[in-house]
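Yeah, one chain of the complex is gone here, protein chain that is, but the others are all in their spots.
Take a look at chain A:
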Amino acid sequence: MRNFYLIKNGELIRKHDTLYFIAKKEPANSNEDFILEDDTIESFCELDDESTKPEYEKKALPIEQIDAIFLYGRISLTSGAIGLLAKKQIPTHIFSYYGQYLSTIYPKETLLSGDLHVKQALHYANSNERLYLAKLFVKGSAANILTNIRYYERQGREISPILSSIKERIDEIEHMSSINELMALEGNIRLLYYSTFDAIMPSEFSFKERTRRPPQNPMNAMISFGNSLVYGEIITALYHTQLDPTISFLHEPSERRFSLALDIAEIFKPLIVDRSIFKLVNKKMISADDFNQNIGSCLLNENGRRLFLEEYESRLQTTIKHRSLHRKVSYKRLMYLECIKIVKHLLGLKKYEPFEIWW
């Protein structure tokens, strides 16, 4: 199972049990999973009869192999297409032109357990239980951050003082007595982490500081783009469990609709997003030409998105031998397993231990 990323403008339609994507024809050698048309002009995308327009083509999507669809282009969906996505239980995540997460077409929930739902809510409502889980999310995230920068320290980069500060902060997690304190500490660790980026990355990808809406430079553009992908990925994983994605522990449930996905995404960003970025940049797979730089904003352009998505998807498909399952699992599957571990915690079956990179 894999994701499908549509980064081109077009239309999704259904004929019987097949989903088709209609869009402008691509040059012969392009990768069909990643199709982008760079077009900022807002207009409706209406293609009445594709057969009358030779420049358009209709492609069947391999719906049985699709785990989730990520929409980046301006794409019209017919009610038939939405119905088929629901029937095949494929969540469809929608992003803005700027790559920001907008919304998910969430298929009807089929896996509900009243019992688990009550337990999840009780864990949220009990401040000790909530703090307990929230701390573990921060710990997992911090541990993975530490693994990332330890690697660069071994490579001889000048980051030892920051590394020790991060370690000190990690020791403080245990002593936090409220969610607010914990959130502040988490933000602090993340800032320290980002402050190592300029020592890790070549100067044309200078990071300076984290800027979000909109990102101000290529590094920020990639972080924003990648983080929303992981957020979508966790929403997909949650959909396949009985967890309620709106009841979270670290983040406030009011913060975003699927706030539990925010909690879990923290743990995976260092492995999935940051490492994709380090690789793309340090191996010179991506360059300044792959961004659209405007005054006050910087975004991945068509080619940049393709490059990023290819690297990201191949990382999701990377497998590792699981320590307790003794089976090969993909990074993508690790995210699902993380949700399962939370289910077990809520059921009182096994105390949750956050995912930490073990290799």
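In the analysis below, a contact is a pair of C-beta atoms (placed from the backbone, for glycine too) under 8 Å apart; a residue touches a chain by one contact, two chains touch by 3 or more; residues count from 1.
Convention: contacts and distances are computed from a predicted model.
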| item | value |
| --- | --- |
| Undisplayed chain, where the name is taken from the UniProt record, one of "Anion transporter", "Fibrillarin-like rRNA/tRNA 2'-O-methyltransferase", "CRISPR-associated exonuclease Cas4" or "Dihydroorotate dehydrogenase" | "CRISPR-associated exonuclease Cas4" |
| Contact partner of the left-out chain, one of A:Asp17, A:Asp115, A:Glu172 or A:Glu204 | A:Asp115 |
| Residue among A:Asn128, A:Ser203 or A:Ser324 that touches the chain left out of view | A:Ser324 |
| Selected residue (touches chain absent from view) among A:Arg2, A:Lys24 or A:His240 | A:His240 |
| For chain A, the residues touching the chain missing from this view | 111-116, 240, 242, 322, 324-325, 337, 340-341, 343-344, 347-349 |
